[in-house]
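Only a single protein chain was left out; the remaining protein chains are all shown in position.
Here is chain A:
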Amino acid sequence: MANFTLNINGTKQEMDVDPATPMLWVLRDHLKLVGTKYGCGIAQCGACTIHLGDNAVRSCQLPVSAVAEQKITTIEGLSENGDHPVQKAWLEVDVPQCGYCQAGQIMTASALLEKNPNPSDTEIETAMNGNICRCGTYTRIKKAVKLAASSKNV
(Lines give C-alpha, C1' and ligand atoms only; values in the text may rest on other atoms or scores of the structure.)
Protein backbone atom coordinates (compact mmCIF):
# COMPACT_ATOMS: atom_id res chain seq x y z
CA MET A 1 0.00 0.00 0.00
CA ALA A 2 1.08 3.57 -0.64
CA ASN A 3 -0.44 7.04 -0.57
CA PHE A 4 -1.30 8.84 -3.77
CA THR A 5 -2.78 12.21 -4.53
CA LEU A 6 -4.53 12.11 -7.86
CA ASN A 7 -6.07 14.86 -9.94
CA ILE A 8 -9.29 13.37 -11.30
CA ASN A 9 -11.86 15.42 -13.18
CA GLY A 10 -10.39 18.55 -11.63
CA THR A 11 -10.63 17.28 -8.05
CA LYS A 12 -7.75 16.18 -5.84
CA GLN A 13 -8.26 12.68 -4.49
CA GLU A 14 -6.16 11.12 -1.73
CA MET A 15 -5.91 7.39 -1.50
CA ASP A 16 -4.00 4.51 -0.03
CA VAL A 17 -3.75 1.61 -2.47
CA ASP A 18 -1.37 -0.99 -3.85
CA PRO A 19 0.83 1.00 -6.28
CA ALA A 20 0.30 -1.63 -8.99
CA THR A 21 -3.49 -1.15 -8.98
CA PRO A 22 -4.64 -0.15 -12.46
CA MET A 23 -6.50 3.16 -12.66
CA LEU A 24 -9.55 1.24 -13.92
CA TRP A 25 -10.03 -0.34 -10.50
CA VAL A 26 -9.01 2.76 -8.59
CA LEU A 27 -11.80 4.59 -10.38
CA ARG A 28 -14.39 1.85 -10.14
CA ASP A 29 -13.75 0.29 -6.73
CA HIS A 30 -12.18 3.08 -4.72
CA LEU A 31 -13.76 6.22 -6.15
CA LYS A 32 -17.04 4.69 -7.37
CA LEU A 33 -16.59 6.41 -10.71
CA VAL A 34 -18.06 3.51 -12.66
CA GLY A 35 -18.57 5.20 -16.02
CA THR A 36 -15.19 3.76 -17.03
CA LYS A 37 -15.86 0.15 -17.95
CA TYR A 38 -14.10 -3.18 -17.68
CA GLY A 39 -14.25 -5.28 -20.83
CA CYS A 40 -11.05 -7.32 -21.19
CA GLY A 41 -8.37 -6.12 -18.80
CA ILE A 42 -5.66 -6.59 -21.45
CA ALA A 43 -5.79 -3.44 -23.60
CA GLN A 44 -7.86 -5.07 -26.34
CA CYS A 45 -11.36 -3.58 -26.06
CA GLY A 46 -11.06 0.10 -25.13
CA ALA A 47 -14.04 0.05 -22.74
CA CYS A 48 -11.77 1.44 -20.00
CA THR A 49 -10.48 4.43 -21.99
CA ILE A 50 -9.76 7.63 -20.02
CA HIS A 51 -7.67 10.73 -20.71
CA LEU A 52 -4.25 11.02 -19.13
CA GLY A 53 -3.41 14.64 -19.84
CA ASP A 54 -4.64 14.96 -23.42
CA ASN A 55 -4.10 11.35 -24.41
CA ALA A 56 -6.61 8.54 -24.58
CA VAL A 57 -5.19 5.64 -22.56
CA ARG A 58 -6.36 2.21 -21.46
CA SER A 59 -6.93 2.56 -17.73
CA CYS A 60 -6.74 -1.22 -17.25
CA GLN A 61 -3.02 -0.95 -18.15
CA LEU A 62 -2.20 2.20 -16.23
CA PRO A 63 -0.91 1.56 -12.69
CA VAL A 64 -1.86 4.27 -10.23
CA SER A 65 1.83 4.72 -9.44
CA ALA A 66 2.53 5.90 -13.01
CA VAL A 67 0.02 8.74 -12.91
CA ALA A 68 1.75 11.17 -10.55
CA GLU A 69 0.66 14.77 -11.14
CA GLN A 70 -0.91 14.18 -14.51
CA LYS A 71 -4.50 15.21 -15.03
CA ILE A 72 -7.00 12.40 -15.37
CA THR A 73 -10.35 12.85 -17.10
CA THR A 74 -13.04 10.20 -17.08
CA ILE A 75 -16.36 10.13 -18.90
CA GLU A 76 -17.97 11.69 -15.80
CA GLY A 77 -15.66 14.68 -16.12
CA LEU A 78 -15.60 15.12 -19.88
CA SER A 79 -18.07 18.00 -19.61
CA GLU A 80 -20.04 19.78 -16.90
CA ASN A 81 -23.46 18.82 -18.19
CA GLY A 82 -22.95 16.13 -20.76
CA ASP A 83 -22.65 18.79 -23.44
CA HIS A 84 -19.21 18.07 -24.91
CA PRO A 85 -19.56 18.22 -28.72
CA VAL A 86 -18.82 14.49 -28.91
CA GLN A 87 -21.50 13.66 -26.33
CA LYS A 88 -23.97 15.89 -28.15
CA ALA A 89 -23.18 14.25 -31.47
CA TRP A 90 -23.64 10.81 -29.90
CA LEU A 91 -27.12 11.80 -28.74
CA GLU A 92 -27.97 13.41 -32.06
CA VAL A 93 -27.01 10.27 -34.01
CA ASP A 94 -28.56 8.09 -31.24
CA VAL A 95 -25.52 5.83 -31.30
CA PRO A 96 -25.88 3.44 -28.34
CA GLN A 97 -27.42 0.02 -28.34
CA CYS A 98 -26.52 -1.66 -25.04
CA GLY A 99 -24.31 1.35 -24.33
CA TYR A 100 -21.60 -0.49 -22.45
CA CYS A 101 -18.74 0.41 -24.82
CA GLN A 102 -19.83 3.98 -25.43
CA ALA A 103 -17.97 5.76 -22.63
CA GLY A 104 -14.74 4.31 -24.00
CA GLN A 105 -15.68 5.19 -27.58
CA ILE A 106 -16.47 8.77 -26.56
CA MET A 107 -13.20 9.18 -24.66
CA THR A 108 -11.19 7.91 -27.64
CA ALA A 109 -13.13 10.08 -30.09
CA SER A 110 -12.83 13.23 -27.98
CA ALA A 111 -9.05 12.78 -27.64
CA LEU A 112 -8.79 12.21 -31.39
CA LEU A 113 -10.68 15.42 -32.20
CA GLU A 114 -8.50 17.45 -29.80
CA LYS A 115 -5.45 16.45 -31.83
CA ASN A 116 -7.02 16.21 -35.24
CA PRO A 117 -10.13 18.36 -35.59
CA ASN A 118 -10.84 17.14 -39.12
CA PRO A 119 -10.04 13.44 -39.29
CA SER A 120 -10.53 11.51 -42.52
CA ASP A 121 -12.53 8.27 -42.52
CA THR A 122 -9.32 6.27 -42.39
CA GLU A 123 -7.97 8.36 -39.54
CA ILE A 124 -11.18 7.81 -37.58
CA GLU A 125 -11.01 4.06 -38.19
CA THR A 126 -7.37 3.88 -37.16
CA ALA A 127 -7.88 5.91 -33.99
CA MET A 128 -11.02 4.01 -33.00
CA ASN A 129 -9.87 0.51 -33.95
CA GLY A 130 -8.95 -0.37 -30.38
CA ASN A 131 -12.52 0.22 -29.19
CA ILE A 132 -14.74 -2.81 -29.66
CA CYS A 133 -18.49 -2.36 -29.91
CA ARG A 134 -19.98 -5.80 -29.55
CA CYS A 135 -23.41 -4.48 -30.55
CA GLY A 136 -22.05 -3.18 -33.85
CA THR A 137 -22.70 0.57 -33.68
CA TYR A 138 -19.58 1.32 -35.74
CA THR A 139 -21.25 3.12 -38.64
CA ARG A 140 -23.12 5.39 -36.23
CA ILE A 141 -20.00 6.07 -34.21
CA LYS A 142 -18.22 7.22 -37.35
CA LYS A 143 -21.16 9.44 -38.27
CA ALA A 144 -21.16 10.93 -34.76
CA VAL A 145 -17.41 11.60 -34.82
CA LYS A 146 -17.80 13.46 -38.10
CA LEU A 147 -20.77 15.40 -36.77
CA ALA A 148 -18.80 16.38 -33.68
CA ALA A 149 -15.88 17.43 -35.89
CA SER A 150 -18.09 19.64 -38.03
CA SER A 151 -19.85 21.20 -35.05
CA LYS A 152 -16.52 21.89 -33.33
CA ASN A 153 -15.28 23.65 -36.41
CA VAL A 154 -18.12 26.15 -36.71
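Keep this in mind: a residue touches a chain if its C-beta (ideal position, glycine included) is under 8 Å from a C-beta of that chain, and two chains touch if they have at least 3 such contacts; residues count from 1.
Basically, contacts and distances are computed from a predicted model.
Participant: Report the protein name recorded by UniProt for the chain absent from the figure; options are "Xanthine dehydrogenase family protein molybdopterin-binding subunit", "Cholesterol oxidase", "ABC transporter, permease protein" or "Oxidoreductase".
Facilitator: "Xanthine dehydrogenase family protein molybdopterin-binding subunit"
Participant: Which residue, A:2, A:68 or A:98, contacts the hidden chain when the whole complex is considered?
Facilitator: Only one listed residue reaches the unshown chain, and that is A:98.
Participant: Even though one chain is hidden, which residues of chain A still touch it in the full complex?
Facilitator: Listed in rising order, the touching residues are 9, 17-18, 20-22, 25, 28-30, 32-42, 44-45, 47, 74-82, 87, 90-91, 94, 96-103, 106, 121, 124-126, 128-142.
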